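Shown here: the complex without one of its protein chains, the others still in place.
Presenting chain A:
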Amino acid sequence: MLGNTSDRQRIAQQRLRIIAGHLQGPVDGDSAILAAECKAQGSKTDVCREGKTVPRRRQEIMKWNGWGYSDSKFLFNKKGQAEFTGKRYRLSGMIIPGLKDWMEGTFGANLQHKTPATPLLTSSAVQPATLNKAFLEELKSTGIPFSHDAEDRVFRAHGHCLHEIFALREGKFGRVPDMVVWPNCHNDVVKIVELACKHNVCVIPYGGGTSVSSALECPPEETRSIVSLDTSQMNRILWIDEKNLTAHVEAGIVGQDLERLLNESGYCTGHEPDSMEFSSLGGWVATRASGMKKNIYGNIEDLVIHIRMVTPRGVIEKSCQGPRMSTGPDIHHFIMGSEGTLGVVTEVTMKIRPMPEYQKYGSVVFPNFEQGVACLREVAKQRCAPASIRLMDNEQFKFGHALKPQVSSIFTSFLDGLKTFYITKFKGFDPNRLCVATLLFEGDREKVLQHEKQVYDIAAKFGGLAAGEDNGQRGYMLTFVIAYLRDLGMDYYVIGESFETSVPWDRVLDICRNVKARIIQECKDKGVQFPPLSTCRVTQTYDTGACVYFYFAFNYRGLSDPVHVYEQVEHAAREEILANGGSLSHHHGVGKLRKEWMRDTVSNVGVGMLKSVKDYVDPDNIFGNRNLL
């Protein structure tokens, strides 16, 4: 069902692009893909858009009160076995026999004790919209689509922090945006921001909505009309430059679309944050995101060549695409990490790379976490880290084990048994201490194999044993489904979350030990009745340090205010991180959740500098989400 001419035109463009992709990019670089004409569309419901994931009405395909696609979730079937529904993931449609025992064993959860979510969103529970009439009138005349439907507004009032999702499941809504607008291109954004300034309306940019820093929460004290600026319809690759290996992309595109579309032309950005299915390019820039394969491709700050951002003062961008410049402080660094407080990122020129010829997963078992960290440190020292290398601690290893799908053949299960026997009995690894590193190699076949050998040789020096491709691959697959698992937990009194930090190498072991212990102690002190899950993994290596992820969950039966307890424990854990030389955040950002530590983190002068930039760029606080400062 096609809407109008511009839609038809765009679809034609996409077809062209896909064909170009099939032809593996023989088309002349500069003219490979033509810039689409940007023309505002009518405000009627958007049509199905081929190859694009995110519709305007996100609730049509995504959960309004949980993670991800509506059709994909964990549940316990009638036999009491866990299964993952849908067709989208490798795990979809499979039975996971170990999950029930793991949940009961780890959390003391019980399938009889359910805490189901409120099934439907009741619009009457949502605050009525405060509309700025004059703004609305002028907006209408631009033809940019907008909505003040309760569902649309609630969907954009939150990220995925535990307290946000918990409240949604209980059907509780705080301050939500008063309306949602869907600009279609850079110029639409310019118009919206101009109008917002003119009528003093608060604008909160919204990309993928995967924030875990309370960044999307509307400040409850905000009295102006709040407009959520949803960038999801600005999702085109405007051009690909094969001579310089860059692509110019609209900032609303989500990670999976960007990669898929580039892949069709034989390229990739290689930027794969765990949230890449839903998070957007603009969001990556605004939070200083990091991708799993940063060892080859770099983090967002290494990937970005040019940024266009619309601010209340006008548009900020650089005048050329030189690969490096000495022109005073890099203005990109005012934009990256600004978390929507300065303006809306509309277009980004990014580095692209030819798609890797060969990919190989791998895994190594270490007798204990200490040895594993020592190995990662050595790998970093020799600068031979594969595209991705992650080290899970023992609890997480067990968790990964619990998520093994039912194996179809006796042979596989026999092999698994044999492996376990070899590692624990023959090699003498203690099943309660061993830990696993998962690896991903990329490049040409020859180099990958060579590289693989180098890494396994180092691992062997630290007592590591190669544990097969399958374990590695499953480790990465779990990255995408783990967020779904939280929803399952929440059905059964289990709440949890992950948070991250970066820390110098000499502190890695100390921080892991101390933060995990602090979580356990705080849970005990706060009256949590069951032992919590407190686990960590090292997910990135750098020359001088590593990124560490903590996972923390507990069974809250018997607590009157579980979210408050959760927040207290997370707060204490963050204090512990900081006291152990960890950073406030490696890539999640500060938002409002971690604001209180900003001053200690960047010093008074640092805060003053950031503040003066904000004061200049946005004197009327149009971008009033109050993140960061």
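As a convention for this text, contacts are C-beta pairs under 8 Å (C-beta built on N, C-alpha and C of every residue); 3 or more make two chains touch, one makes a residue touch a chain; residues count from 1.
In the analysis below, contacts and distances are computed from a predicted model.
Engineer: If you had to name the missing chain as UniProt does, which of "COP9 signalosome complex subunit 3", "NADH-ubiquinone oxidoreductase chain 4L", "Glyceronephosphate O-acyltransferase" or "Adrenocorticotropic hormone receptor" would it be?
Structural biologist: "Glyceronephosphate O-acyltransferase"
Engineer: For the chain that's not shown, point to the residue among A:D510, A:D561 or A:D620 touching it.
Structural biologist: In the full complex, the listed residue that touches the missing chain is A:D510.
Engineer: Tell me which residue among A:K191, A:K293 or A:R518 touches the hidden chain in the full complex.
Structural biologist: Per the contact definition at the top, the residue touching the missing chain is A:R518.
Engineer: What chain A residues would touch the chain not displayed?
Structural biologist: 506-507, 510-511, 513-514, 517-518, 578-581, 600
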